[in-house]
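Below are the structure tokens for one structure; questions will follow.
A single protein chain has been omitted; all remaining protein chains appear in their positions.
Moving on, here comes chain A:
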Amino acid sequence: MPSTIRVRATASGDQTDVQSLIQHPMDSGYVKDAKGELIPPHYIETVTFEHDGKVVLTAFWGPAVSKDPYLKFKFSGAKKGDELKVTWTDNLGKTDSSVAKIG
């Protein structure tokens, strides 16, 4: 199965810009389908970004975050060639992770 995560991280000087896109339905649990039945809640609860074994960002998400969420942030202390690991976990216990090289 193809990865649900896209990450791009670029370092310039001490600062690293990170952009990520995660493919996820992010169903809130309040929306009905075409038959009028509720679509059960299915959303990402946590996303973590790790650099060199250290968590640089943790996001606590919930049902209000939209489908296929996009996230952009900056952090310092990384250099080109380092690895950045992204992991998400949803309310059904599903998880996916991906490792990107900082360019």
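Everything that follows uses one rule, which is that a contact is a pair of C-beta atoms (placed from the backbone, for glycine too) under 8 Å apart; a residue touches a chain by one contact, two chains touch by 3 or more; residues count from 1.
One rule holds for everything that comes next: contacts and distances are computed from a predicted model.
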**OP:** Leaving aside the chains on screen, match the unshown one to its UniProt name from "Sarcosine oxidase subunit beta", "SoxAX cytochrome complex subunit A", "5-methyltetrahydrofolate--homocysteine methyltransferase" or "Phosphonate transport system permease protein".
**Re:** "SoxAX cytochrome complex subunit A"
**OP:** Out of A:K67, A:K80 or A:K101, point to the residue that touches the absent chain in the complete complex.
**Re:** A:K67
Subject >> Option touching the unshown chain, where A:Q19, A:T58 or A:S76 are the choices >> reply: A:Q19
Subject >> Touch residues of chain A, complete complex, unshown partner >> reply: 2, 4, 6, 8, 19, 21, 23, 66-68, 70
